[in-house]
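For reference, the structure is listed below as structure tokens.
All protein chains but one are shown in place.
In this document, chain identifiers A, B, C, D, E, F and G correspond to the written order of the chains, with residue numbering beginning at 1 in each.
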Amino acid sequence: MTKTLIRGNEALAEAAIRAGCKAFFGYPITPQNEIPDYMAYHLPLRGGVYLQAESEVSAINMVYGAAGTGTRVMTSSSSPGISLKQEGISYLAAGELPCVIVNVMRCGPGLGGIHPGQGDYFQAVKGGGHGDYRLLVLAPGSVQEMADLTTLAFDLADKWRNPVLILSDGILGQMMEPVEFSPEEGPLAMDKPWATTGAVNRKPNVINTLDIVPESLEKKNYALLAKYERIKREEIRWEEKKISDADLILVAYGTSARVARSAMDLARGKGLKVGLFRPISLFPFPYPQLKRLACRKRQFLVIEMSGGQMLEDVRLAVEGRSKVHFTNRLGGMVPTPQDVLETILKIREGGGPGENSF
Amino acid sequence: MTKTLIRGNEALAEAAIRAGCKAFFGYPITPQNEIPDYMAYHLPLRGGVYLQAESEVSAINMVYGAAGTGTRVMTSSSSPGISLKQEGISYLAAGELPCVIVNVMRCGPGLGGIHPGQGDYFQAVKGGGHGDYRLLVLAPGSVQEMADLTTLAFDLADKWRNPVLILSDGILGQMMEPVEFSPEEGPLAMDKPWATTGAVNRKPNVINTLDIVPESLEKKNYALLAKYERIKREEIRWEEKKISDADLILVAYGTSARVARSAMDLARGKGLKVGLFRPISLFPFPYPQLKRLACRKRQFLVIEMSGGQMLEDVRLAVEGRSKVHFTNRLGGMVPTPQDVLETILKIREGGGPGENSF
Amino acid sequence: MPKGQVIIDSERCKECSLCLTVCPHDVLRISKTINANGYHPVEAALPENCTGCTLCAVICPDLVLTIKRLVPERT
Amino acid sequence: MPKGQVIIDSERCKECSLCLTVCPHDVLRISKTINANGYHPVEAALPENCTGCTLCAVICPDLVLTIKRLVPERT
Amino acid sequence: MRTVFKKPRAMTKRPMHYCPGCTHGIIHRLVGEAIDSLGILEETIGVASVGCSVFAYDYFNCDMQQAAHGRAPAVATGIKRVLPQRTVFTYQGDGDLASIGMAEIVHAAARGENITVIFVNNAIYGMTSGQMAPTSLIGQKTTTSPRGRSVKDAGYPIKICELLATLEGPSYLARVSSHDPRHILQAGRAIKKAFRMQKEKRGFALVEVLSTCSVNWGLTPRGAMEWLAENMIPTYPLGVYKDVTAKEGD
Amino acid sequence: MRTVFKKPRAMTKRPMHYCPGCTHGIIHRLVGEAIDSLGILEETIGVASVGCSVFAYDYFNCDMQQAAHGRAPAVATGIKRVLPQRTVFTYQGDGDLASIGMAEIVHAAARGENITVIFVNNAIYGMTSGQMAPTSLIGQKTTTSPRGRSVKDAGYPIKICELLATLEGPSYLARVSSHDPRHILQAGRAIKKAFRMQKEKRGFALVEVLSTCSVNWGLTPRGAMEWLAENMIPTYPLGVYKDVTAKEGD
Amino acid sequence: MAEIIVAGFGGQGVLVLGQLITYAGMLEDKAVSWFPSYGPEQRGGTCHCSVVVSETEVGSPVVSRPDTAIVMNLPSFDRFEPDVAEGGVLIFNSTLIAQKSKRADIEAIAVPANEIADEIGNPRVANMVLLGAFIEATGLVAMSSIQKSLKKVLSSRHHHLIPLNMQALERGRAYQ
Partner (left out) sequence: MAEIIVAGFGGQGVLVLGQLITYAGMLEDKAVSWFPSYGPEQRGGTCHCSVVVSETEVGSPVVSRPDTAIVMNLPSFDRFEPDVAEGGVLIFNSTLIAQKSKRADIEAIAVPANEIADEIGNPRVANMVLLGAFIEATGLVAMSSIQKSLKKVLSSRHHHLIPLNMQALERGRAYQ
């Protein structure tokens, strides 16, 4: 296979089309505009539908309509736009509608800036919308993964009848790297008997998220929770580097994980036993895998471009058995490997930023 | 002072007016309609402004405009409507605009039902919007607290220049209890030199959340985080009942805490050493207070009308030093004290639902 | 023999009285009986007057009424 | 003596040329100099032709131009 | 004797939850009759909106989706764009369509989205117990306009047909009423036409049906019918506001 | 010699970030001149919207708020309702006002909200690098209509003045252009009038200013001015669409 | 602690009945709560409310095993009869409920509330008749407290009906 040098946003868009995405509804926002631009150009040429919605709110509800017909459908946006989609995302999860949602995170809060950030972790994994629901959340760490995880996202969405969120950031979206694409899928043999496609020779289907009888809504809620438990058992994805002998494990996802890898190399160069743990699925979060690593003799250093969000999940996994340190950059600033190395050195000297205070 | 028998929603509205709330922007949704109805009737008679916005999105942005002038302003809604406000809430937090937001939670996700729920905990305390921001979150447990915490909310909002969210639910909103109101505040002597009120004899003020220079946005982000740390030190509120000798502590907020209290009484009636810990501020969460209680000999039982959200904060506080159990009802169902008692008994027999699985 | 016939699904009736108002021949009235939902359903007081004009059914919001007619004519 | 005078804040100029197009007396042209932002600012090539008609300033998007005039007349 | 009136095939047998005399039931039936008469039940996908008619998914015998409040036109667009051969309709109240859903309806109309919209204007928020709608009349008392809607505080009623008629996208816009049999039959014809426009791929069609909410208006069902005729129609004149199939000077 | 033209007092000295030849700068100045001429600088509160003009808060010398994308009319409403004696204006692009902010602008207009709206229509999303706007012309190539905007896919351009003119709330609606000095001076008069309407408490006033985006149109600044005149004006006829102060038959 | 359910058709005055008990409890310095069930329908169907009157702080305001249930129509009878706590009281409107309680472990009190109300001359006070029976059966609150509560709970334009209400209450107390 040949490699293409391509921007992350475009790799994601191309992979989506190859995965059989047949509809895209979006609204412009930096730094993800290459996705709708690519879709606007290519999707109509390859049998799909592109429509610029009047807003992110409309876009996510168009996704709801199209997903309800069983079509592979996607939307993308960046932080403020994703906030506007929260009601719709809660509806999609409640209606168990497969679809792919992309957040190319910028820095916030508010209008914030257009530079990269990772401040939407909580929103993505805990649920920024109302009610008890979960998205499958995948965090690419390279342009290749922008493509690969998009392919995976469509499959997982259909498998679990659940929206899948790709949590990327402005660096992964804007940067170019070489990518190998999977071949384009043939026409998908989808078996979606629940879809609203016209009730020809069957009883009418209904896509619905309302149930005003508490007893029966409760049943549906528990069924959803049970699905999430199955997802937690089956869909955890992560990457480990030089873990076995490490007494300090860096934990980071997305762009931060790339920085962490460089920092690890610098530290190893200095003879320090530093490893890297990179969650790829953020929901389900690799709690058991991290928990297994936690012990008195090991410490963790979480690196984020946020105020300390995934940090909480690491602490939940570690449950006090290891010390958890934290370092970050904000506002569109990207931590440098040297920054992280310094923090590592401080920790080795018995100092370090310590745990996030209560 | 005389007591009034009044609905929770109306108590909240009356308390807001007494606290000097001079503007209300809202949009109808069950089960919080008594708040806008009350405001529509009373606010204009008491020197304030009531306006029904065209949507929750508009309402929260009207709040932004009015809050930017330094006026005490409020909006209220229920779960799906609160999801729509997430972008605006992130803006309010970023702009450091004092205001009060009320969520009378119903059950979700999606359109869900109109019965009470507690499924919006994550959204409220971790941030349903994008970027690193926090709301002060207060959880009333009675109609009296619907009033008292509203008074407090306006003060905290001004003190910290931060939006305050009152996280209530359909039961507290709809039920009647006797309430004593604080006397009405006189005209507030507000010192808000940052407010946009017309640049008379001063330099123009700007309410803004954008900064596209990463270096300077980062500074603002760190300043916000530092404010949240101060809030964590100064504004934790909670209630304890029969904690000292307890070997099982129930942890619950809002309506669930009332059920828990009844269950505790039932358990004490059977000679069981059961106590109750009720967080009143959900952000800042009483981590240190709970942490202090955690030890091998004590267990915790978290009770929620959600899939297990505050549970995570309890586990973060306890850090594996105590076993944490969980029980819940969903879909608008309210746990009964008997339900909870049964769980308590199972735990005492060494069983119990155990920790939320990873 | 009446020209029309009104068939009443009493359990669906909500006693709104709209049909009564529009019947040109006073065929319908509210009955004394009570249905499962606590409503007094409509009954045909003067069935022989019915022309099958369908006006009552046209205004009934609850699909209570089915109409038959001897000589079908277009409305 | 010219009837008008155009004062140019060269550092603000972005070389868009809109002013040139509208000046009825070809007073303005793009200069060879370069400002801090890398633009060649406008300069008055034929200042003596200036009538102070303000048209150039009216169309300039960047508040580069201030205009003076001998006999003030309303535009 | 021949059956000359019965439940349309496009409707289920399920009793409707509406209040006694609520004209939502009548309008449902008219939609059902239109679907029947065009023989399009199997190809129709309906979109229920949030309002008293949210349960419409229980009452129609075709595939249905339930949309978030105000977003039915976006949901319908999502469906129609991927299944252009299907007939897609939305059923929306005035709070849903004219308040929170204003952007969605204007844009669907401007795009000439080939869908059919049934817009039920009862000048109030029914489901949430009687708050002011953008279509409430001047002076109308509601729970959120307790002293009557005033222009000063709440502005003017929004006339959707007139507003959308300025756009090029719509093929058919009509305002009808449900307050007596004659108007109901007329409403039925308009609704059928709005579906036919979609079949003929003419683009966006909307029928605004003036409707009652006796409970929240504080009137009897009959009183509500009269109030509609006397008060709503003067503010909301009935008629066809756009019809691309109409001949010049029609 | 007397100074007959200089930077308005209502504007700061800060150089603007706009692209060379971008008419946003001209329109800013017209707003500044209107504020100057009415002497209302100290009582004015402006609302910047999200678009290239988001930094407007840096360029006006009055109190300013920066609103979320599309929500400037709601933010302005929040300000105006609590400070009714202040002059409140919004400055919004076509993506902001006519796409995501459609509900907010229609409702502010319907309420007759006593604010002034400066609506800058450049038929494109400038700030995000040239995507199609609801006001993009038929056939116009943008990054999201790479083969030209087609009616079939994207529907018709939305004409805001025409749309809002059907409502009773607005007091003044005018469309002007910024492509040559004559039109710019005319635009200035319209903007001043829109502020005066607010001072006179006549309710909602909006001026739509046709504007260029040479960069995203792929033209020189001069070329963009010509393109505007030749292509935009035929789709968006200039004129006054509503004026409650105009005498009958004016 | 007393936990009470009041149920019937909408329009029969069950919410007011519950509020009167709650208000009276408050006047007697007890801890009280009132909680209405709510559904999406504006009209039709049955409705009910939970009332708790207690010496100590009220826990859950949602009553699931009432000590006393006051039911005004048949669907409510069917729904709540099984829920009444052992040894509890079921007061029902025998005018509309032509049934007997099947439970031996509770006290079932049949009151022809609508008949009595019709006798007094106003069918809308059937709820007051049942309230009278409730007071007689449980002694939970004093008549004088109810009388005071009436002034608070009824809107002032209904105050002229207070004597009628009192009459209905007395008839309900006297019945049995």
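FYI, a residue touches a chain if its C-beta (ideal position, glycine included) is under 8 Å from a C-beta of that chain, and two chains touch if they have at least 3 such contacts.
Since we're looking at a predicted model, the values are computed, not measured.
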- Item | Sole residue of A:105, A:290 or A:334 that reaches the chain not shown, by the stated touch rule | A:334
- Task: Specify the residue from the set A:18, A:258, A:298 or A:325 that touches the hidden chain.
- Result: A:258
- Task: Can you work out which residue in A:92, A:139 or A:171 touches the chain that's missing from view?
- Result: A:171
- Note on the structure: Residue list for chain A contacting the dropped chain reads 3, 5, 30-31, 114-115, 143, 170-171, 174-178, 255, 258-259, 261-263, 265, 334, 336-338
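Operating definition for what follows: only the chains that are shown with their structure count from here on.
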- Length of the line joining the C-alpha centres of chain C and chain E, rounded to whole Å: 26
- Task: Could you check chain D for residues that touch two or more other chains and list them?
- Result: none
- Query: Out of chain G, which residues touch more than one other chain, so two or more?
  - Reply: 39-40, 44
